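Of the protein chains in this complex, one is absent; all others appear in place.
So, subunit A:
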Amino acid sequence: MSSIADPVAGTSRSDAKAGDAKAAAASSVPAIALPVAGERELRLDLFRGMALWLIFIDHLPTNILTWFTIRNYGFSDATEIFIFISGYTAAFVYGRAMLEAGFVVATARIMRRVWQIYVAHVFLFTIFLAEISYVATRFENPLYSEEMGIMDFLKQPDVTIVQALLLRFRPVNMDVLPLYIVLMLFLPIILWLMKWRADVTLGLSMLLYALTWHFDWYLTAYPSGFWIFNPFCWQLLFVFGAWCALGGAQRMSRILSSPVTLWICVAYLLAAFFVTLTWHIPQLSFLMPKRIEQWMYPITKTDLDVLRFAHFLALAALTVRFLPKDWSGLKSRWLRPLILCGQHSLEIFCLGVFLAFAGHFVLAEVGGGALTHALVSLAGILIMWGMAWVISWYKHSADKGASKTKNTAINADMTGGSA
């Protein structure tokens, strides 16, 4: 058993090494290569849309739809997909800006984007405050007198709200946007380094990841604790996404298409599936050797455990292999809602967080059995789809009046915007 996980952790490293070696061999060619412009990678939109739906479902209380989310079948979950694709698209859009318009202009555009995400985060925080203030005043079950103590922060709004604006006070489920803000803040440096030496940048990112694990670095939060998503660790996925966008994926294609990679990925995913099975069916846990359990647990999400990262890599490798870029299904009507959501990810992400709050609220006030729970999830997804449709209608029809030059600038930003 112990040999299953070990070689995979090893592979991800040797994969990277192989990549480095290849890069060294081809060091005469420019460090980064941008994919052909104009064509949207629909696969990215599809999977980002999927990640958004899954994040929404995972934020609601457990219901039937929860069983369709990937975190039940392996180590990694939708957050990995979201951050990776965000890194990919951000590098794709702003990397082009950096090549064409220079460092300063690209940085300025990135900062505008950071500001938008920040405002979105503050908006969500306001809604959250409204919700829990309401709950705090109405809810008084003696069974939960201890848990209700969490509302005590409402007693000192002066501190709490300032800490929220500093991104140090974050309610549950509102951790992704602050992580995203920090990652985007460093995007100009990442891109600038990538322009110089893409593989070195990825190497530095891995080094930071390893050092963070070794020295246990983290960002503190208010009133105590730490950031749920440690940016020093999660940057690895973001930078890896950027590296793939800037030519890394092409250079890896030989590794990705090799049957050895295929079988390692399949074996690892199966092993991970088996391990997660023992969480859901405790009767099976006797099959897990104690040694492995002690070595493996806990699989931390905060620090992006290597097992999670490897699980994401395996999933991604299989996806790229079996879902070609020009797959006809990408144009199908049935996948349209997912792709639409993926194309407007910031808006839809925020809407998803809001809908999760609203869903909790409805379930709490109206109450409900399994059916209501499932209905709330379904309704949320339909609303996300509808909103994505409205946004794209605005972009394609309502905003048509804008001048041509302005339009191209907006478009360039919106693509990144939906990063």
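Here are some notes:
By our rule, a contact is a pair of C-beta atoms (placed from the backbone, for glycine too) under 8 Å apart; a residue touches a chain by one contact, two chains touch by 3 or more; residues count from 1.
Basically, contacts and distances are computed from a predicted model.
Only one of "Lipolytic enzyme", "Secreted protein", "Heme exporter protein C" or "Peptide/nickel transport system substrate-binding protein" fits the UniProt record of the hidden chain, and that name is "Lipolytic enzyme". Contact with the undisplayed chain is limited, among A:72, A:300 or A:392, to A:300. Here one chain is not drawn; of A:101, A:114 or A:135, the residue touching it is A:135.
For the chain left out of this panel, the touching residue among A:157, A:225, A:324 or A:386 is A:225.
Annotation for subunit A: contacts to the undisplayed chain at residues 61-62, 128, 131-132, 135, 138-151, 171-173, 216, 218, 221, 223-226, 228, 282-283, 286, 290, 293-294, 297-298, 300-302, 356-357, 360, 363-364, 366-372.
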